[in-house]
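With one protein chain held back, the other chains of the complex are shown just where they sit.
Labels A and B are assigned to the chains in the order they are written; within every chain, residues are numbered from 1.
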Amino acid sequence: MAAQGLAGRAPRPASAMAQERRRAAAGGRLIEQWRRWAPVVVLIGLCLVIGAFNANFFSTGNLVRLLNSAAIPVVLCMGATFVILMGSIDLSVEGVVALAAVVASLLVANDVTAIAIGHLAIVPALAVGAALGFLNGWLHIRLKTPSFMTTLGMGFVGLGIATAILGGVTVRISDQSFRYLSLGRPLGVPMAVWVAALCVVVALVIQERTRFGRWVYAIGADEVTARQAGVPVERTRILAFVIAGVFAALGGVLAAAQFGQGHALIANGRLFTTIAAVIVGGTALSGGVGSVLNSVIGVFIVVVLANGMVLMGIPPYVQQGAQGLLIIAAVALALDRSKLAVVK
Amino acid sequence: MSDAVLEVEHVSKAFPGVKALDDVSFRVNRGEVIGLIGENGAGKSTLLKILNGVYQPDAGAVKVDGRPVRLLSPRQAFDSGIAMVFQEQSVLSTLTVAENIFLGREQEFLRWGLIDKRRMNAAAAVELKKVHLDIGPATPCARLTFAERQMVEIAKALSLDSRIASDITILLDEPTSVLESREVELLFSIIRDLKARASIVFISHRLEEVLAICDRIYVMRDGKVVAEVPAAEATVHALHTHMVGRQLHHEYYREQRQSPPGDEVILRADGLGKAGAFRDVSFELRAGEVLGIAGVIGSGREELARVLAGHAAPDAGALTVHGRPVRLAGASDAVANGIGLVPAERKVEGLVAQFSVAENMTLSALGRFASRGVIRFAAERAEAARWVERLHVRTPSTAAMTGGLSGGNQQKVVLAKWRIAGVEVLILDHPTRGIDVGAKEDVYELVRDITADGLAVILLGDTLDEVIGLSSRILVMRDGAVTATFDAPAGGKPEQVRILEHMV
Partner (left out) sequence: MTITTAAGGIARRSFLKGAAGLGAAGVLGAPFIVRAQDATWTLANSMRSVANPYHATFAKGGEEFAKSIGATYEVLVTEGNSEKGIADIKALLQRTGGKLILNVDPNDSPDARTIVEEVQAAGGFVVTQWNKPDDLHPWDHDPNYVAHMSFDGVPNAEAVANALFAAFGGEGGVVALGGILSNVPAIERKLGLDNAIAATGGKVQLLDFQPADWNEQKAFDITQAWITRFGDEIKGVFAANDGMGLGALEALRQNGLAGTVPVVGIDGIDAAVAAIEAGEFAGTVAWDPFWTGSMGLAIPYAHATGKIDITKEPHEHREFYGTGIVVTKDNVAEYKANPPQTDFNDLWGKATGQIQYRSA
């Protein structure tokens, strides 16, 4: 009795089970592949449709312009992706971008202050971003308030400081070598695009090859398990917000270079674009799924759509509706992905 | 120099109002597989949490390799050589196999501050070989079956072996409760292999399995160790007795309450089929009958249950209820026609964990407790209280959150829900999975109560024994077809072997 044991003895040979597993996996893999590639497919589809309407879409000039429009959003999304992968959210983007832009513009040759430290101004701007990011993470951990609330508050703090420093004045940058960050064209490609590309590479390395990147995914998937495995959850969380702050600050520096100005309103509207791009690209708001590359695709989908609607002459009233539909479709796709997780 | 790899000495732990562990001692020797059994509430999970570093004992000591250790976190326990493989899987599906195995321990593979994936995958491959798992270390865990994930967890535990000096102990918490027999056999052969490298503590409710794989068995009851028996000398019967503290009769399945079915045909299936799952299934279900469906994974019985419950539509055949043909377009259609499903995944599909007992019980029949759209709470509470008493649900009150009840009591709440909703046919999908012996008996009692009231039950049992013991008729399925039908009247039950012939 003891030896016989269980409900039904005769176990099937290993090969049959392996076969069954492969069959199940193949079906599952197909669906999973489609969902993983869906954002790319959407992007290619968009490009083809727009190109059919207006072949100028594919001209070198326009492609360069698209890259230019995408540069700052990509930089912002790199940081935001880590926070969202962890299952949190960072709503302070606009505040950090504004403050960093204001700080940078006041420290290069400008019409308000006598300071002119040239490219060195980037360092304090990034430091500001890191500091705000650190506060985001630290308050979130210490006060145990949802990241939604702490970052929202921090965003207002950043905007408030920027406004208080300037008092409504717009700083005009006269340092042309600083503006090279936006206007320069090494090898015919705008400098901002090079900076954004570098950011993508750095973010990718962080995501794939560092322990921090691994831990972000683990925390996003299942914080309890991650903690039990010895992952330093609190430290990782704070670091993620710091990184997001630094990327946002870099975005602010690029914006200041792009417009040759620093003012508190320079960040208006960027929060929505950033979050929308991350989600449209396929990173789930619930965390654990996604990647910085997904966010890059997401940014391009948003930018190409906006560009395309103007190229195709779509009435302005319809454009907002189209963008809204895009967000809904992207979220629907993302939701389905989580349903596929093994429930048994 | 003792042979003991892990020792628990006179450990006690109390929480406000309850003494969870009372002077518990046991030891695990090198290369042994120790079974740890006991009803829910016996103290097993508290003991495991102490060994896993989540709790600290109030008194007594834990020793590894003869040295006392203080385990202040799961990570510390792990680094001391105690690895736990959980009942609810802790494999992160969004990471790869290698990433899961070395989660939190990546510093071993750093090169210039970055993780060397090639080295990590190679190390993972070594661990995977130890558990005979034939999958690539870079496979995303989302693609693995349940059993394969179990193996990854074990590989993770085993990876301690080559990395720490002391001997390791692996705690397996209910590892087989969701595995099918084939997978369980595989697990057992791996455990036998593991004995050379690690000692194992095997916690399970499935007594036959415990006897099959363990060398020694500890039985816990009410926070104490009440028995320690070598497996060779033990029987299921004896173990049961130790666990519940009372004699277990062959009346375990309440055979004496099994009555012959009535005449009225409630449900009839004619040539039901679903592409890729099953074909040509026909049967008649009468009032008071328990129809057991026996079959291994892939036999189609789970899919048949879902079709009967209205969760999926059949591709062929017809279903009639009380002579009326019905098309079930969803679960609500099924309920409207008097068919309810008690699912295997209670927490996911049967209960709303945040709802109270009363709220869950009335969920499917809220209309009866509402006048003009407003819920009458007093009526709801009264009905729930009636059923709590009738089914002996152990809950502080009808307002208690169902998520906090034990598995067996949750199952009773689900059953009560369907009774209140007035279903006539109850489909029970693995109703006693993960429930301890005492609660299982309550469930069997319930099944007899239900049939005595004139309802009919379709049963997908946890074990073949259960199917045979409870059913009045048995349908055997294999590879999507019905291969045999057996009558199973009280006192005239068919033998396991005869049924197995048609199952596998």
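Methods note: contacts are C-beta pairs under 8 Å (C-beta built on N, C-alpha and C of every residue); 3 or more make two chains touch, one makes a residue touch a chain.
Just so it is clear, the structure is predicted and the values come from calculations on it, not from any experiment.
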item: Options A:Asn136, A:Gln261 or A:Thr283, residue touching the unrepresented chain; value: A:Gln261
item: Among A:Ser69, A:Ser88, A:Gln207 or A:Thr274, the residue in touch with the chain that has been omitted; value: A:Ser69
item: Positions on chain A where the hidden chain makes contact; value: 54, 56-57, 59, 61-62, 65-66, 68-69, 72, 141-145, 159, 162-163, 166-170, 172, 182-183, 190, 224, 227, 255, 258-261, 263-266, 268-270, 303, 306-308, 310-311, 313, 316-317
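In this text, only the chains that are shown with their structure count from here on.
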item: Chain centre separation (chain A, chain B; CA means) in Å; value: 42
item: Complex interface listing, chain B residues touching chain A; value: 73-75, 78, 90, 92-95, 99, 103-107, 110, 113-115, 117, 134, 142-146, 148-149, 178, 181-182, 184-186, 206, 208-209, 211-212, 231-232, 234-236, 296, 298, 345, 348, 462-465, 500, 503-504
item: Chain B contact footprint on chain A (complex, rising order); value: 1-12, 14, 17-18, 20-21, 24-25, 28-29, 32, 205, 208-211, 214, 217-218, 220-222, 224-231, 288-289, 340-344
